[in-house]
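Here the complex is missing one protein chain, while the rest keep their positions.
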Amino acid sequence: MYRFSCDYSEGCHPRILKALAQTNLEQTAGYGKDPYCDRARELLRQAAQAPDADVHFLVGGTQANTTVIASLLRPHQGVLSAETGHIHVHESGAIESTGHKILPLPSSDGKITAAQVEEAINAHYADANYEHTVQPAMVYISHPTESGTLYSKAELTALSKVCRSYHVPLYVDGARLAYGLTAASSDLTLPDLAQLCDILCVGGTKCGALFGEAVMIFSSQWKGDFRYMIKQRGGMLAKGRLLGLQFLTLFTDGLYFEAAANANRLADKIRDALKKNGYPLLYGAAANQVFTQVSDSALDFLSSKYAFDLWGKPDADHTIIRICTSWATDEDAVGDLIISLQAAAK
Amino acid sequence: MYRFSCDYSEGCHPRILKALAQTNLEQTAGYGKDPYCDRARELLRQAAQAPDADVHFLVGGTQANTTVIASLLRPHQGVLSAETGHIHVHESGAIESTGHKILPLPSSDGKITAAQVEEAINAHYADANYEHTVQPAMVYISHPTESGTLYSKAELTALSKVCRSYHVPLYVDGARLAYGLTAASSDLTLPDLAQLCDILCVGGTKCGALFGEAVMIFSSQWKGDFRYMIKQRGGMLAKGRLLGLQFLTLFTDGLYFEAAANANRLADKIRDALKKNGYPLLYGAAANQVFTQVSDSALDFLSSKYAFDLWGKPDADHTIIRICTSWATDEDAVGDLIISLQAAAK
Amino acid sequence: MYRFSCDYSEGCHPRILKALAQTNLEQTAGYGKDPYCDRARELLRQAAQAPDADVHFLVGGTQANTTVIASLLRPHQGVLSAETGHIHVHESGAIESTGHKILPLPSSDGKITAAQVEEAINAHYADANYEHTVQPAMVYISHPTESGTLYSKAELTALSKVCRSYHVPLYVDGARLAYGLTAASSDLTLPDLAQLCDILCVGGTKCGALFGEAVMIFSSQWKGDFRYMIKQRGGMLAKGRLLGLQFLTLFTDGLYFEAAANANRLADKIRDALKKNGYPLLYGAAANQVFTQVSDSALDFLSSKYAFDLWGKPDADHTIIRICTSWATDEDAVGDLIISLQAAAK
Partner (left out) sequence: MYRFSCDYSEGCHPRILKALAQTNLEQTAGYGKDPYCDRARELLRQAAQAPDADVHFLVGGTQANTTVIASLLRPHQGVLSAETGHIHVHESGAIESTGHKILPLPSSDGKITAAQVEEAINAHYADANYEHTVQPAMVYISHPTESGTLYSKAELTALSKVCRSYHVPLYVDGARLAYGLTAASSDLTLPDLAQLCDILCVGGTKCGALFGEAVMIFSSQWKGDFRYMIKQRGGMLAKGRLLGLQFLTLFTDGLYFEAAANANRLADKIRDALKKNGYPLLYGAAANQVFTQVSDSALDFLSSKYAFDLWGKPDADHTIIRICTSWATDEDAVGDLIISLQAAAK
């Protein structure tokens, strides 16, 4: 059975394993104070054209989100997020465990708009007893979103403008950032993100690393004491160089983007095949996640050969599935899948 | 410069790298539900002779400690620990960040006694207003301790007995467990620990893994819903198999113990050399951590060739240092160090 | 201007002031260990026909809700509540500040149903990755609700049955309990509540006391160590007798119910007048809260003489208002209001 269920089914890009092997018995300082981390930080700053950014490496995504949000908010403050946001629905209450309410905004495609954020902030202060409700003090988005959609540069610029006018930091969770930035339909670049958001998480786990996320803090206001926060939240790896080495490898010779572009190309092939065979393409998802709806009999047939993520049942006879490619996806497996999708469509 | 400063200066035991490479492009389920994790769990249960233990893999030590303690305590409860306990002095307030006070007990060698625990619990309830103070509801020890000392089987049995008579769970942080169990002076085994404590953290990071800690829960009372806690605290690795593979390797053919025994042997050589040359051996440390005191001029000389951890200044002219060996320590480097120590002693 | 905006505009029932004055210079033990608290506890147990209930007095409602919920839940657990629940929308994130997510259920009238609770619990466990989401582990309702509605005995019995079958405790926030139990349309009694829920908050602040809420814990499972929790959450009044004296007075000669019944009678008069004059009665609110919709010109006229709580704007020209009576409401003021409502209706 071939897994199209997620982008973390395999280990890591072979170049990373090689880098780990080559440096394995070297001795370095711990906790991210080694030369590999330093060089990786420098490469990330260059890629983002953000020479003053602080760059920190954390182990995982839930950890990165929690550490960033807990670092920014005071106790009475909450974070605005799409109701489908990962922090709201798939992190076991990690944000709340740090004392903060997530303030969900309705969303049909995983994105939120500048107008929604502005309205939520205004509505808060319009209440005579606003101090009895949680203060919206931060905006969380993911790019790509949980639904696989992408913010356009215009949308993100509008969001950024509202956030800045209300002095509310904008945090972008880029767990799948590599795929987002290299999608055919994307007009956003890493330097754009560095300009438009205050804090960015550059995902490694789903983008070719064994594990690891890089948090880039662009606004000096939010830089202070972040390493304490990482340590307190359990994200400061003793052998921090493992994170440095991985990001160093990913950001050398554009591997991060190249591997993702290939995954997107394969996802686009699947999308083409679905369209041709009458399957709907849902949510407007781009990049490496493909959402479609299949009859349950088709699903039975397909499930004997492939694993997908089940995304819900719109009615008694159909299921929404997610098909996910990655840096590791086998092109032949995609070819087989396309043949199976044709067969199941009949 | 050769680092004797800690046991996490290198990567991992070569057999682990090999296992990662061999399985790298295999597809598995995420979040610790893969066959490698299952087999590793089974090996740990066998090694501990605890067939009913729950075994969970987490990324790091602060994370493991925080997750275990937050999982066990109700909000008004605290955890008894040596005042030198890692959770009290080196985790940036991680335990407090989950709402719990650490109740420190005085300790000159990193250990606490059954009598101290009993006295603390009795003193709490003897106060007419005991509800105005934090309830001692859990005991944290590390083995080896922060001072490199080891509990004897008799000491741990006494501690366990007190804990059970007061219905207070006993948690053992074994970040360096491999070294502790294979020290020449140790009379404790892994099955002993499984019998005497309620929860045990079997350290990987400092014992040959790239990263990773295995939490073994022996008492059924504390097993429930632990995976939610791991996820909430950011410890559930998407590619969970990385943890499984590492512990599988470490617990195959006794690698975990063999590699540690070698580190202990080298530490014992250093101890012998120190003794011969008139350096004091501090705290009664056994296993892979060696504490001694050197004059600052000796330190200057030694520091040009070796890195140590500085442990404090007892007076203006002397420094306490920690010399640490590990699974990766080079025997020749130890030989050189011994020569340097002789030279510095003169 | 006469305030119909809430039920806490005045001080307290004169009998309470008298009790405070009569006992003012008596010396008693602090922290709720005095004879007045003991007698008040006994009267509450009698009124609820719950001889084994634990009774605790806390200062305010947010405090009571937070203390109860934090006492019951483990870190990964959340509380099901109507999306309009007071804990979700009017307590500044107090519940989240203790680390717990509120799991909101849709509600048009402030109530939630047994079926909704059952569905939410089943949906949670139906997710293959349920450990990545917050576990529904408690149910919060208020009686009366935020919308002034009342649970029938049948509805509460169904809710209780579902909660017990899933081992999920049911907590009833009775900030306005006196009004709820004495509403003409109510078929629930205090002993019914004691049978059907696990924990009940018997409101004092809005029901004739200066301040104070009595938490009754009926299920022995949830009784342990609650006084620690009160102290930790800042709810243990040094002069605890002030709370005891107030509840003692309220539960002597049925004052609690008598005073509320009078407020309900006046609210019913207002409801009759609204109906006669063509104003809608919203939500099905019973007891002492009356919700209606008025044109903004009518509101301008009325607001010169009365204060109401503004509950939202359904369209550009209308406003939903809440008219609230209490134990202190002046019958003449109600008469005047009715005349004004007639005038405004024209």
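Things worth noting here:
Letters A, B and C name the chains as they come in the text, with residue numbers starting at 1 for each one.
Simple rule for what comes next: contacts are C-beta pairs under 8 Å (C-beta built on N, C-alpha and C of every residue); 3 or more make two chains touch, one makes a residue touch a chain.
This structure is a prediction, so every number in the text was calculated from the model and none was measured.
Screening C:30, C:191 or C:254 against the full complex identifies C:30 as the residue touching the chain left out.
Note that of C:94, C:137 or C:162, the residue touching the chain absent from this view is C:94. If you put the hidden chain back, the residue from C:9, C:252 or C:340 that touches it is C:9. Remark: the residues of chain A touching the chain excluded from display are 31, 70-71, 74-76, 98-99, 129, 131-132, 135, 225, 227-229, 231-232, 236.
Interface with the hidden chain, as seen from chain C, comprises residues 2-3, 6, 8-12, 14, 17, 20-21, 23-30, 59-63, 66-67, 91-94, 97-98, 205-206, 210-211, 228, 231-239, 242, 328.
Remark: the residues of chain B touching the chain excluded from display are 75-76, 78, 89-93, 96-102, 128-129, 131-134, 310.
Throughout what follows, only the chains that are shown with their structure count from here on.
Comparing per-chain C-alpha centres with the mean over every protein C-alpha atom, the closest match is chain A. One rotation lays the C-alpha atoms of chain A on chain C, and its angle is 180 degrees to the nearest 5. Centre-to-centre, using mean CA coordinates, chain B is 50 Å away from chain C.
Mean C-alpha positions place chain A and chain B at a centre distance of 34 Å. Of all residues in chain C, those touching 2 or more other chains are 75-76, 98-99, 129, 131-132, listed in ascending order.
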